[in-house]
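Pasting in a structure now, in structure tokens, and then I'll have a few things to ask.
Removed: one protein chain of the complex. Kept in place: all other protein chains.
For clarity, chains are labelled A, B and C in written order, and residue numbers in each chain start from 1.
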Amino acid sequence: MMVKKVLHSLTLNGEEVQVATAAGATLLQTLREDLRILSSKRGCNQGVCGACTVLVDGTPVRACLTLTARCEGHAVQTMEGMDGDRVMATLQRHMVQSGGVQCGFCTGGVLISARDLLEADPTPSREAVKTALSGNICRCTGYRTIVDAVCGAAEELSQ
Amino acid sequence: MKIEGEFEVEAPRSEVWDRIRDPQVMGACIPGCEAVEQVDDMAYRANISVKVGPIKARFNLLVEVLEERPEHTILSRTSGEEGTRASVVTSDNVVRLCDTDSGGTRVDYAADVSVTGRLGKFGLGIFRKKADQLAAQFVENFRARLGVTA
Amino acid sequence: MTEVLSPLTVDDAIALLVEHDEAMPLAGGATLIAMRNASLVEPSHLVSLDRIAELRGIDRTADGTIRIGAMTRHCDTAACAELTGSLHVLRRAAGMIANRVVRNMGTMGGAVANADPAADYLPALACCDATLEIAGPEGRRSLSIHDYVDDWYETALGEGEIITAIMLPAPVEAPSAYRKIARVSGDYATASCAMALDPDGQGLRVAIGACGPGPLRDRAGEDALRGKLHDPAALAEFAGRLVALADPVDDVRGSAEYRLRLIPRLVASVLSELAPQKETA
């Protein structure tokens, strides 16, 4: 097995980067192993758990199911690039306060999904929040405090 | 995973026995079987390709007769792996022959198949269906080989 | 090690698929990359279809037929306002696939090509009498959805062929719905049911998912049921015919026996949603 590396150009958290990564690598592999962007987690590598969720051109996708080659010329955003995002900052604060953070392994993916929901629907019902987060598995909280946090953030942001 | 079945052929038991004990005949009847190489009287090797949708595998198998009661029963064991050992397959097989009232032969077969490794992580249900289909295909080929039709 | 190729036209994509023995077409990747990550498939090349303009978009043609480009993502299908009435079932099915994030990735063409018997599109498309547009080394062809699935995960798609679009007959004013039984939200179906009523409310079209290699559809049975939707005996007979067509698996989502038990119950459940029996009945 010869390791062939391919050079890709993409925008990562607002900066142009060139990265040499294994041919056919997933975005998750490239972010973690080649770029040391570690907020995106490998929880299942099957797209089920949601811990690797990142934004590509502003849309949440699974980094583990996205080929880096497909990100050529596109904008990738991870939690590392969320500084200064008002919606994210509000969500983060509410997650801390509500107890929605336990082991924290799912938390980044949860927050990226929640932010996407609030962008699309600033005043979601609790049911809508649960539906939007149904692709992010949390094994610690039972979801209750996470839903509380997202609803609390939505309320604060919509005032 | 257990695969079981039976079929009847309008051929005498001794003839059926000879065919079942002939690796070349078996190789020709097993779906996806590419090359059969006799090791000795009690064993042969075969390459078998299987495909389930986009998933393809090619196994190098060794079939060993563990015990036989001529013209009645064969206990055999199939074992093998994919080229780079990504999956391992083993199967314990029993074949029993008996005479039918019409002078033909009834063949009862049972196999306990285990696939581990990359293919072993795949859903159980589809494999069972595929295995049943392969068995049915084998029976059809075998009948054709004996010159009888269903 | 997989090389990724990104052709700009359907012809180029097919040429690449033909050129490389172990190449596979890559649509949204939601299933194929997951399979590759698990080493279930080990393609030498992935021919990415994401830069081919022809495969994108949902259009309504002059005669009302709706064309869904193969690379249309589930989220776009789930939100498509053109899919009304008899085609609403497809929107409902799209919205129940996996979860919001995966629906941003997966495509209808990819899902149909993969032909997972427990996935949501095939029964919905069978209920809609969809047609597949297929391109391959021998040229282009159309294929009825009813002739598409050959066997477990085996379809009529030949070597080097890809689905370019899914064609749907013009929607008519009639209710349709999709229901799936699954262990948890976002799981593949244990069993599912896509149903559309005839515009006059006297008949139905129904397709059952996850109970055989492809969706179960019994058009003769549907004809026999016309005008008798609320006749319990006729309905039971119809459901019985669907059960007879079924060939379900035993797997971790449920036994074959359970799936057979679910078929008539799903039919009754979805029918009561679409055509509630009148109080006086």
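The rule is short, and it goes like this: a residue touches a chain if its C-beta (ideal position, glycine included) is under 8 Å from a C-beta of that chain, and two chains touch if they have at least 3 such contacts.
Here, contacts and distances are computed from a predicted model.
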Which protein name, taken from UniProt, belongs to the chain you can't see among "NADH-quinone oxidoreductase subunit M", "Diol dehydratase reactivase subunit alpha", "Aldehyde oxidase" or "Hydrogenase-4 component B / Formate hydrogenlyase subunit 3"? "Aldehyde oxidase"
Would you list the chains present here that the left-out chain is in contact with? A, B, C
Which listed residue (A:Ala22, A:Ala75 or A:Leu157) would be found touching the missing chain in the intact complex? A:Ala22
Which residue from C:Asp12, C:Glu154 or C:Asp187 sits in contact with the chain not drawn here? C:Asp187
For chain A, which residues touch the unseen chain? 1-3, 22, 32-33, 36, 38-39, 41-46, 48-49, 51, 78-80, 82, 91-92, 95-99, 101-108, 111, 126-127, 129-131, 133-147
Can you list, in ascending order, the chain C residues touching the missing chain? 34, 38, 99, 179, 181, 183-187, 190, 252, 254-255, 258, 261-262, 265-266, 268-269
Footprint of the hidden chain on chain B, which residues? 1, 81, 84-88, 90, 112, 114-117, 120-121, 123-124
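Assume only the chains that are shown with their structure count from here on.
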With chains as vertices and touches as edges, which is it: line, ring, star, complete or other? line
Can you check how far apart chain B and chain C are, centre to centre, with Cα atoms defining each centre and the answer in Å? 35
Per the centroid of Cα atoms for each chain, what is the distance between chain A and chain B, given in Å? 49
Set of chain C residues in contact with two or more other chains: 38
Among all residues of chain B, which ones touch two or more of the remaining chains? none
Interface residues, chain C side, partner chain A - complex: 1-4, 6, 26, 29-30, 33-34, 37-38, 46, 48, 50, 98-102, 104-105, 185-186
Chain C partner contacts - residues on chain A that touch it in the complex: 1-4, 6, 22-24, 26, 45-47, 50, 53, 59-62, 64-67, 69-70, 113, 116-117, 131-132, 134-136
Residue numbers of chain B touching chain C in their complex, please. 52-56, 86, 118-119, 121-126, 128-130, 133
